[in-house]
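Of the protein chains in this complex, one is absent; all others appear in place.
Order of writing sets the chain letters: A, B and C. Residues in each chain are counted from 1.
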Amino acid sequence: MEVKEKKVGLENEEYIINMGPQHPSTHGVLRLVVALKGEIVQRVEPHLGYIHRGIEKMCENLTYQQIIHLTDRMDYLSAHINNEAVCLTVEKALEIEVPERVKYIRTIMSELTRIQSHQLFWATFGMDLGGLTCFFYGLRDREKVLDIFEESCGGRMIVSYNTPGGLMNDIHPNFQNRVKEFLKYFRGVIHEYDDLLTGNVIFQERSKGMGVMTKEEAIAWGLTGPTGRASGFSCDIRKHYPYSAYDRVTFREILFDEGDVFHRYLARMEEMRESMNIIDQLIDNIPEGPYTAKMKPVIKLPEGEYFQSVETARGELGVYIVSDGNKNPFRVKFRSPNFVNLAPLNLMARGSKIADLVAIGGSLDLIIPDIDR
Amino acid sequence: MMEKSQLCAALTTIVPEAVTVEGKQFAELTVAPQNLRSVIGRLKEDPGLSFDILVCLTGMDYGTDLGVVYHLRSYALNHMAVVKTRISDRENPAIDSICSIYPGAEFHEREVYDLLGIKFNDHPDLRRLFLDSTWGYPLRKDYKDDVNIVLK
Amino acid sequence: MKSVIEYFKGIYNGIKSLLVGMSVTGGYFIKPGTTLTQQYPDNRDTLVMFERFKGEVVMPHNEKNEHKCTGCGICEINCPNGSIEVIPTTEVTEEGKKKRIIDKHIYHLGMCTFCGLCVKTCPSQALAFSQEFEHAVFDRKKLTKVLNQPGSKLMKGVE
Partner (left out) sequence: MEFSIYDFSSFTAWIDQSLRASMSPGLALAIEMLIIGVVILIFYAIVGLFLVYAERKVCALMQNRLGPNRVGPGGMFQTIADLVKLLFVELVPIKNADKILFSLAPYIVIIASFMAMGALPFAKGLHAIDLNIGVFYLMAVSSMGVVGVLLAGWASNNKYSLIGAMRSGAQIVSYELSVGMSLVTIVVLAGTMQLSEIVQAQQYGWFIFRGHIPAVIAFIIYIVASTAETNRGPFDLAEAESELTAGFHTEYSGIRFAFFFLAEYINMFIVAAIATTVFFGGWMPFNVYGWEGFNKVMNLIPPFIWFLGKTGALIFLIMWFKWTFPRLRIDQLLTLEWKYFLPINIVNVLIMALIVLLGWHW
């Protein structure tokens, strides 16, 4: 009798494993405490803070120009878009209209950033699922975008190209040619992405129907970006609240209804194509003009609160600046998309297998420095 | 899509206990902490407003008071509103959690608790998120850290 | 019957998708010319960085060992990380006026985040980015550099 009781006790025992902070599939220092029953995930509990640098606190002692270089380091794959978010907030507060040229360049740069971010997503997602070759193809193509960045901005990932009122320097004379060259090249090789992964029967089996978020759940949890749009939640800031030159271009908002891993992946693949179309519409029409608006050397925002959202590669990045009239902000808050997208991980992964947890985590495309800030 | 002034008028009728001001960007509501949950609940449920998504939840330290700022958005109707609340008790600040209304608020509230020390009543899992329990509340204005924060 | 057809259709489509994937990798295997690897230490001589590449902050000197830095300290104020220290001194000019000139322009490469604000805000364009990217050193002290060369002077005409 006693033996039997013991056995029951063992059956109810959860097998707890620590995924991370150092683990190949967490893409950084995220720690997931996973309670398992056999291979089935019972509960996932994210533990954060391994790369918390207190960016919001640091911002309180920096000027608005100096904040820019910190935002590069939040979501390092959307560095340009993060820069733009802060710049737009400051410009909105000062009620400055930036030159048309700046708007066009910012939009092109943002879309290039989105493309390279999704390329890296494709690369690492393939690797998460065990297709190691994807990693190299993805990075190979991403290198070309980074070269464009390096030529104009001077940095590859950490670009710091935007500054309140405009850009740090004008685009390189070679910029347009290089971008067109890249678009031509990338249109030629993007079919490989589909051949290698999208169409693959193993990949489809692994990703279809996994980690489903319905539209209602996605809205309730505030999922944005491709993650939210794969669930049918129309949340593209570029469409709803156009900024920079997005009101001048036509593009499709990628929406799917299924909300599973496969459609999150598909949403990103489609977004890459859509981004190329946006760049196509803008690249030949960059107006001549100054690359920055006239700005005072010391920027002091009028007292008040300012909020601006932009669409990064992962979702909505909100910048909330409270100013008390000084050259330093009183409070800066970044509503980072990854932080919000991570929250329902437990909901998505419960009841699936460890391998699915990796796939689900990969499909959210988490950037840990953006979560911790 | 409603104009800001229209939205303010609608807000005043639906949530009369909140003070509605037309801010620079959005309609701003100031709510007493005890009314917070019911106000936000009504903002979400009302079909004319339908604030379906909590965009941002910010903890604030105004120097004397602590505060929480909620940015709500309706994607269906394309408008935004800001709900603000202030807590004067710095020693033991507490406010109602809105996790039951917006499940996505869970992490946001944990973050605010972690960095500002504001407790959220009825939060399902209120623990510190980034820092360990021996740490202070770094986003408070009176936070002192002589080792890591060097001001020139 | 329908399920049987589905079963075999599934097998057929699955195998086809696998073969398509294999054709991509196999295609690259038989085209070894497509490799992109840069053999880094070997191609050091031919490796050219982009002209705007933010390698490290330098202070360009002309052939007469003159620089443009007036020692105003704007770069120091603008640096978000405190990686620049300007140590000024005074000098008596020919007209007998006291003038602030630079003694040492200290640059901590280890703290620099390459945001470019110092270069951009310098009123006399005294600073620039070099394309040097091999920063690794064995001693952290070597990352602290004095940018103005010993015995250098302020260029004529720069105020």
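FYI, contacts are C-beta pairs under 8 Å (C-beta built on N, C-alpha and C of every residue); 3 or more make two chains touch, one makes a residue touch a chain.
Here the structure is a predicted model, which means the values were calculated and not measured.
Enquirer: The complex has one chain that is not drawn here; which of the drawn chains does it touch?
Expert: Contacts of the omitted chain with visible chains: A, C.
Enquirer: For the chain left off this view, which of A:61, A:133 or A:214 is in contact with it?
Expert: Only one listed residue reaches the unshown chain, and that is A:133.
Enquirer: From the listed residues A:13, A:205 or A:257, report the one that touches the chain absent from this view.
Expert: Answering carefully, the residue with contact to the hidden chain is A:205.
Enquirer: Counting contacts across the full complex, list the positions on chain A that touch the omitted chain.
Expert: 15-17, 23-25, 36, 39, 126-133, 135-137, 140, 196-197, 200, 202-203, 205-206, 353-356, 358
Enquirer: In the complete complex, which positions of chain C touch the hidden chain?
Expert: With respect to the unshown chain, the touching residues of chain C are 11, 18, 21-22, 24-26, 28-29, 32, 34-37, 39.
Note that only the chains that are shown with their structure count from here on.
Enquirer: Testing understanding: with touching defined as stated, what is the shape of the graph linking the protein chains, line, ring, star, complete or other?
Expert: Here the contact pattern is a line, an open path with two ends.
Enquirer: Rounded to the nearest whole Å, what is the centre-to-centre distance of chain B and chain C, using the mean of the C-alpha atoms as each centre?
Expert: Once rounded, the distance between the two centres reads 41 Å.
Enquirer: I'd like to verify one number: the distance from the centre of chain A to the centre of chain B, where each centre is the average of its C-alpha atoms, in whole angstrom.
Expert: Centres of chain A and chain B (C-alpha means) sit 24 Å apart.
Enquirer: Where on chain C is chain A touching in the complex?
Expert: Of all residues in chain C, those touching chain A are 13-15, 17-18, 20-21, 23-25, 36, 50, 52-54, 78, 80, 113-117, 120-121, 129.
Enquirer: Which residues of chain A touch chain C in the complex?
Expert: Residue list for chain A touching chain C: 62-63, 65-66, 68-70, 73, 133, 140, 143, 147, 150-155, 158, 160, 163, 168-169, 172, 192, 195-197, 199-202, 204, 297.
Enquirer: Quick check: in the complex, which residue numbers of chain A touch chain B?
Expert: Touch list, chain A to chain B: 48-49, 52, 54, 56-57, 61, 92, 219-223, 233-235, 240-241, 304-307, 309, 316, 318, 320, 322, 331, 333, 335, 339-340, 342-344, 372.
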